[in-house]
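Following this message is one structure expressed as C-alpha cells.
What you see is the complex with one protein chain gone and the rest in place.
By written order: A, B and C. Residues from 1 in each chain.
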Amino acid sequence: MNDLSHLRLDFPVLQRRVHGKPLVFLDSAASSQKPKQVLDVMDAAYRTYYANVHRGAYLLSEESTAAYEQARGKVARFINAARAEIAFTRGATTALNTVAFGWGMDHLRAGDRIVLTMMEHHANVVPWQLVARRTGAELVYVPMTDDYRLDLKRLSELLDERVKVVSFTGMSNVTGTMPPVAEIAGLARQCGSLVVVDAAQLVTHAPVDVQQLGADFVAFSGHKMLGPTGIGALWGRPEVLEEMEPFEGGGEMISDVRLDGSTWAPVPHKFEAGTPPIIEAIGLGAAVDYLDKIGMESVRRHEMELTAYALSRLAELPAVRVFGPAEVDHRGGVISFALADVHPHDVATILDQDGIAIRAGHHCAKPLTRTLGVPATARASFQVYTTREDVDALVDGLRRVQEVFRVD
Amino acid sequence: MNDLSHLRLDFPVLQRRVHGKPLVFLDSAASSQKPKQVLDVMDAAYRTYYANVHRGAYLLSEESTAAYEQARGKVARFINAARAEIAFTRGATTALNTVAFGWGMDHLRAGDRIVLTMMEHHANVVPWQLVARRTGAELVYVPMTDDYRLDLKRLSELLDERVKVVSFTGMSNVTGTMPPVAEIAGLARQCGSLVVVDAAQLVTHAPVDVQQLGADFVAFSGHKMLGPTGIGALWGRPEVLEEMEPFEGGGEMISDVRLDGSTWAPVPHKFEAGTPPIIEAIGLGAAVDYLDKIGMESVRRHEMELTAYALSRLAELPAVRVFGPAEVDHRGGVISFALADVHPHDVATILDQDGIAIRAGHHCAKPLTRTLGVPATARASFQVYTTREDVDALVDGLRRVQEVFRVD
Amino acid sequence: MSIEELYREVILDHYRNPRNRGSLDHPDAHAEGTNPLCGDELTLDLRLEEDRVTDVAIQGQGCSISQSSASMMSQAIKGKSTDEIRELIATFKSMMDIETAPIQAGLDPDRPGAVLGDLEALQGVRKFPVRIKCANLAWTTLEEALRDQDD
Partner (left out) sequence: MSIEELYREVILDHYRNPRNRGSLDHPDAHAEGTNPLCGDELTLDLRLEEDRVTDVAIQGQGCSISQSSASMMSQAIKGKSTDEIRELIATFKSMMDIETAPIQAGLDPDRPGAVLGDLEALQGVRKFPVRIKCANLAWTTLEEALRDQDD
C-alpha cells in the first residue's frame, strides 16, 4: 500500500468542518485543494519581491522575472519539455482556444475534418465548434464502447486525408477513462493530422512525458494540479508554435508595433499577451515541485489503489451504477455514478449534510452525459490527499441517501 | 494636504530593502503593490472555503460561488455598474481582445474605420490590428498636441459614418495624459460609433462612473489597482454585451452543447469560459474594498498633489525633460522623462543601486515613444502608498545619475 | 437541521408519482424552463377556458425538488383563474424568499397558511439556499406561460 495519508496535513482546508462534520472533499476533478507549500510561496512572493515581469530595470522586477521564468522551467520539466515550449495561459480552456483559433483559423477550410470524441469536456468542443463555423470545417465525434472506453476501431476508420485535427482528452472528467494517447496520436499523425491532447485531468493523475505522447499540443490547468486558479499552460511542438499565429494581441507578445502592423516576439512570449498571471505561474511552479516530490508514479499508484478500493466498496450497494471502465489501469480516480432513481443533486445535498463534497451534474460534458442516458451524474473524484477513510465516508453517506429516499 | 502616508504600513513589500537601501517603489503603473488586506483575503479563501464555483452542490462550492459573485458586485459598484455588466477576464489585455474579436469580427468589414490614438498601449493597438487584418477594416490614429494632450480637433474631423469603433485610453501609461473621456465618447456616439475605453490606468487613478462616461465598453486589470495578477474586468453596456459573440468557448459559458452546435449562457457568463480566476476575483473584490475605504476622490487628490510636487521638484534639474501635460488636472501620477543624453536604462540601473525602482523603455507604447522622438523614456509612477519622500529620493537619485554620467 | 425536513414524504411521493404528466395538443399557453446550472428542464402546457386553467400537463427532468414542486403546482393551479394563479405565484415566491419568508403570507411554521396546501412541504428548501432555484423553476415557467398566453 502506497500510503500518502501524511500529505493531508499540508492542505489547510481539509481541517475544515462542514455542517458540524469533518470535511470529506471528493470534488478534486473540478478543482483540487492547495497545499500550504503552494500558498506560502505565493503569499511570500507578493510580500517580498512582487513586481511586473520583463523589461524591469530594477531588482524586484528582476527577481519576479526570474521566479516567473523558473516556474516555466519547472512546468516544462514536469512534462519533459523545453522551457520555450511552454506558454502560460489562464487555464486549459484558454490553451485549447489558443490552439483552435491560433492554429485552426489559418489551417482549416471547408471540407476539412476535426475529429473529437464523445467524452470531451466543453472546453475541447466549443472552441472547435466556433472555429468550424468560421472556417467551414466539419466536426466528427468518435463514440465510446459499451465498457466506457474510446472506440479505437471507429477512430481508425474515421482517419483519412480530410482529417486535419484530432483533439481528445487524456482522461475523461466524467468516466475517468484514459485512452491510449500515444497510440491514438500515432494513428492521427500517420494521416497527417495535428494532434491535440486535453490533459486537464491527465496531468495531475498520471506521469506525462510529451516526448512519448506524440502530440503537437498538450493543454492543462493549474488549479486541478494543486496550483492556484487563473493559470494553465499550453505545450506545443516547437515547429508548430513557431509558425502559429498568436491568439491574443497586446503588450509583451510583440517584437515591434508600428501603426500599420506588428511583428511577434519569439515563442513562447508570442502567446503571452499583456501582464501574465505572474504569481499564479509561480504558484504553479510550487505545485509542480510538490508533485515532483511525491513523484507522479506514486501519485498514479495511489489513485489506482484508491479507485480499485472505491469501486469494490461501491459494488456493495446494488442500487449504485458506475459509469466508467472497471479496470483501474484504463481509468483515473474519477467515479461517476447513479443511485437508483435518486437525482444526483439530491444525492449531493444529502451527502453535503454529512460533510461529504461530491459534484452532481453534466460536468461540462453534455454530449457524454446524453450518451449515458441520464440527465446528470453524481461524481466523486480523488487527489493525492484522498484516503480510504474518505471512500468509507462516501459509502456510509450513500447508505444514508438510500434511507432518506427509501431505496432498498 | 491629503495625507495617505499611513497606508504604507499595509503594504508588506514596502518594508523591503534593495541593495542595502530602503525600497522606493516608483513603478506602480506597470503593476501596483498589494495591501495585506488583499493578500489575507486570498490566502484565507484557499485555506478555509476554496472550491470550484457554480454547479457546486456542497457548502464549500456555495461559499466560493457566493464570494466570487460578491466580488463581481463590488467591482460593478466601484464603477457604478450593475453586476451582470461585469465579465471577469485575465486582465485589461484579454478584455480588449474580447471586444476586438467578439464584437469586431461580426461588425467590421472592409472600408470601416477603427479610430485609435497615438498614445495607446499595445493592448489597445494589436488586437485591433489583428481584427482589421481579418475584416479589412482600416486603422486611423488621432495625434497628440504639442503639450501632450489628445488632439480633439483632429479627432472630430476624423469622425464620420465610416468610423465604427473609437477605442482610446482613459489615461496614458506614458505621458499620464487624461483625455476628456465623456466628451470624446459623446462625439463618437453621435456618429454612431462604438466607444471603448482602456481604463487600465484610469480606474486606479481617478473615480470612474460608467453611467457618466458614455462608453460601450470599459476594460481594466486588477494588478494595477492593488489587486492580484491574473484578473481583470470588462464592463459592457447590457444591450451590446447581449448581442455580442463570446471570445472563448468552453465550460460555464454555455447554455447547451450539442454535437452540432451550442447556445450561450446569459451575460456575463457567456464571456467567462472555463474555470475563472476565482481567488483572483475575490482578491480584486478586496482591493476594491480597500480603495473604496480610502475613496477614489481622495486617491485622485493625493495623486494630483504628489504629481504637482514631483513636477516642481524635477524642474530643479535643468537636464530633466518631462514628456506630459504640465497641468495636473489633465494628467495622472505617471511621469515619463529624459535626463540629458543618459539612456533611460542607465538611469534605471543607477537609481536601482539606491533602492529606487523606476521603469525604462517604450512602456508597451511604441507608436507613442516614436512620436516623442526618443528610443525610450524613464518613467516614475505613483500609487496611494507613494509619498513626497519617495519623490525626494528620486530627485536625489537623479542627481547621482548626473554625477556618474557627468551631466551638468 | 435534519435532512428529513427537506425531503418530506409528500415531496418524495410527488417526485416518484408526478401528477399531470404529459403534454396537451394545441395548448392555450406553453412555456419551457431550464435551470442551466443544474440542467433541470421543464415543459408546461396549459388549457385555459375563460381565463381559468382547465387542464395542465408537465414534462421534464430534474431533482426531487424541482419535479415535486412542478407536480404540486400542477395540482394547485387546476381550476384556478389566472388572477388566483398570480396570487398563488406571489405567495409561493414569498415563501421561498429567505429574507422575508417567515413573516409573510401566514407562513409562520406555527400558523400554517391556508393557500399553499401540499406546497408548504417545500418550506424546508429555504434552509438549502442553492436548492431554492430548483423549487422555483416550475413557477418561473408558469409565469412565462401566462405571459405567453397574454401575447
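Keep this in mind: a contact is a pair of C-beta atoms (placed from the backbone, for glycine too) under 8 Å apart; a residue touches a chain by one contact, two chains touch by 3 or more.
Please read these numbers as outputs of a predicted model, since none were measured by experiment.
Chemist: I'd like to know which visible chains would be in contact with the absent chain if the whole complex were considered.
Modeler: Over the full assembly, the chain not pictured touches A, B.
Chemist: Could you tell me which of B:104, B:268 or B:361 touches the chain that is not displayed?
Modeler: B:361
Chemist: Have a look at A:54, A:90 or A:149 and name the one touching the chain we're not showing.
Modeler: In the full complex, the listed residue that touches the missing chain is A:54.
Chemist: Which one touches the absent chain: B:82, B:315 or B:404?
Modeler: Of these options, the touching residue for the absent chain is B:404.
Chemist: Spell out the interface residues on chain A facing the chain that's missing from view.
Modeler: 54-57, 62, 255-256, 265-266
Chemist: Taking the full complex into account, what residues of chain B touch the chain not shown?
Modeler: The list for chain B reads 341-346, 349-350, 353, 360-362, 375-376, 400, 404-406.
FYI, only the chains that are shown with their structure count from here on.
Chemist: So that we know how the chains sit together, what is the shape of their touch graph: line, ring, star, complete or other?
Modeler: Chain contacts: complete, every pair touches.
Chemist: Relative to the centroid of every protein C-alpha atom displayed, which chain's own C-alpha centroid is closest?
Modeler: So the chain sitting closest to the middle is A.
Chemist: Where the centre means the average of the CA atoms, what chain is farthest from chain A?
Modeler: C
Chemist: Give, as an integer number of Å, the spacing between the C-alpha centres of chain C and chain B.
Modeler: About 47 Å separates the centre of chain B from that of chain C.
Chemist: Rounded to a whole Å, what is the gap between the Cα centroids of chain A and chain C?
Modeler: 39
Chemist: Express in whole angstrom the distance between the two chain centres, defined as the mean CA positions of chain A and chain B.
Modeler: Here the centre of chain B sits 31 Å away from the centre of chain A.
Chemist: Among the residues of chain A, which are close enough to touch at least two other chains?
Modeler: Expected reply: 344-345, 349, 360-361.
Chemist: Which chain C residues touch at least two other chains?
Modeler: Expected reply: 37-38.
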